[in-house]
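What you see is the complex with one protein chain gone and the rest in place.
Chain IDs A, B and C follow the sequence of writing; residue 1 opens each chain.
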């Protein structure tokens, strides 16, 4: 059982047109820039993978990461909580022109829907969004005199996430707040692909300190010096 | 903000008759023997706290821990998944005599109901127990052609848990598989009381390695050399 | 119209009500300013949606770690006793009622406690973030806001005209002119600027201001 792949292309090459892709990160923190870059490069060369549904807290910033995917024209739909950023041009232009679909989900509901998918919970009730536009069309129930909205699990074909350490069996740790959605997405996707800053042998991560157990991880590539999205943005980089 | 209490009596003295008490542990692993001991001692001296509802995976073993609580007559009801053990006499006798109530919950459902309480999720759907006796009377729903049972959150007045390290703000780590239900119970109880093998200053636990963040913890006492239930059992100890 | 409090002064006033030992979430933007004015000697643990408890102020320029940010994507530092966790655990803290206080911004607040702070309606890009979770999670949900909009219309209203963030969720509003509690679906005036009459304040408010008990002077230092 060695989940390590030779390179990013080998790890991501089978992601297809129309796939739903969860992408870890909150703003630039945890954004798997190199995995995203490989998808963009392949799309530019081959026209595939296009028509993607991308699931992330945000909808990209500047001209890198998810914003670059949107600019490239490979994203049909965003599922996110906060499609605003310091430079939201890529998403905003297409959204206002009706060329990209948006499913807006409250942040905690987004996190819980993803966890639910990973945990085999098809639906749950939350007070969040009760009585608002975002609850329209959803079943409502009352428990102990309070109203709740029924929300459904959110699965994906693929998760792309950025880790700090990975062992060959897929156990992961993260760097600080770059953890955010990654452990949930790893649970919820049919195939979870990880870029790790360093790959270690099994036993190289203390079993007490594992954040994502290997059972949730399918493929790992080492990206020893990953780009940080926020740093790239401040350099005015394009992807 | 210092959650450390001088002694176990100060930490547990306000637990009242009729309280619902979550007790960490799976078998002897993680059982907070000293916290339990303080309750038993107080009950023997004062007749209180009695009529307790105890929530744990099991229903005690031998004559210590939860079994000793049952023997003392202070438990009115057990909520658990597996009320069998190598020496289940305490529970079995009272159960078969109709002197203790049992709510039997599948183990994963028990864990998820407790987590749901901590996470503000009043109800969720699970495939577990569909079509069985344990689903009787519960709402059923179909999602994508599969049947699921609606389960409710499970809250408690108090959680008693055993940690390895605690800092003064309540951040916790655990020892190996003694973790089990403790992080969930800490979230789900109105008051969470922890016995920790060692208390450290804030900063003494790496923020990456915290398992239970301090927000879920109310009171901490140091029990530097905690008894291990399984070891006690093998010694034939009584509590 | 009388003088009014600056944003910093509104934030100062809100900060005075945060008790020692509280777990607090400050909404992105203006509410983040509340942290600056925490009274001496009180310990407050700040929560951010993206998975930190116990973060501190911004690092010096040049020392930013962009994997250590708050919900507003601004760089922060850690205090001793901080913890990292994933987003589902983070919102378990929110939704599960573990936060003592959430302080948010507002477009409109209705007298029944409804809040509108996420969408200005069609034609713009909607963005909700964690606001809808926070308003139903924290034990106390307070709002800080100018008393009126830029073009002088009341922000405290009978019924919100903008899309709601939450129903009946706000319990206290700190404005540039007053401190108002929401009790039994009514605005109850607690404090007002000393230079302003009740009538004047009522004229700038879109629903009845009830006086129930005394009204104190809202006195805030220059900050």
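Going forward, a residue touches a chain if its C-beta (ideal position, glycine included) is under 8 Å from a C-beta of that chain, and two chains touch if they have at least 3 such contacts.
The shown structure was predicted, so the numbers you read here are calculated from the model rather than taken from an experiment.
> Among the chains present in the display, which ones are touched by the chain that isn't there?
A, B
> Among A:168, A:198 or A:234, choose the residue that contacts the chain missing from this document, as touch is defined above.
A:168
> What residue numbers in chain B mark contact with the hidden partner chain?
Given the touch definition above, chain B has residues 26-30, 57, 81-86, 88, 91-92, 95-96, 102, 104-112, 114-115, 126-134, 174-184, 211, 228-231 touching the missing chain.
> Footprint of the hidden chain on chain A, which residues?
Counting only chain A, the missing chain is touched by 1, 115, 117-121, 167-169, 171, 187, 201-203, 205, 207-208, 210, 213-216.
Here is the rule we use: only the chains that are shown with their structure count from here on.
> Taking each chain's centre as the mean of its CA atoms, which one is farthest from the centre of chain C?
Here the answer is chain B, farthest from chain C.
> What positions in chain B touch 2 or more of the other chains?
Each of 119-121, 207-208 in chain B touches at least two other chains.
> Residue numbers in chain C touching 2 or more other chains?
52, 84-85, 88, 91, 94-95, 136-137
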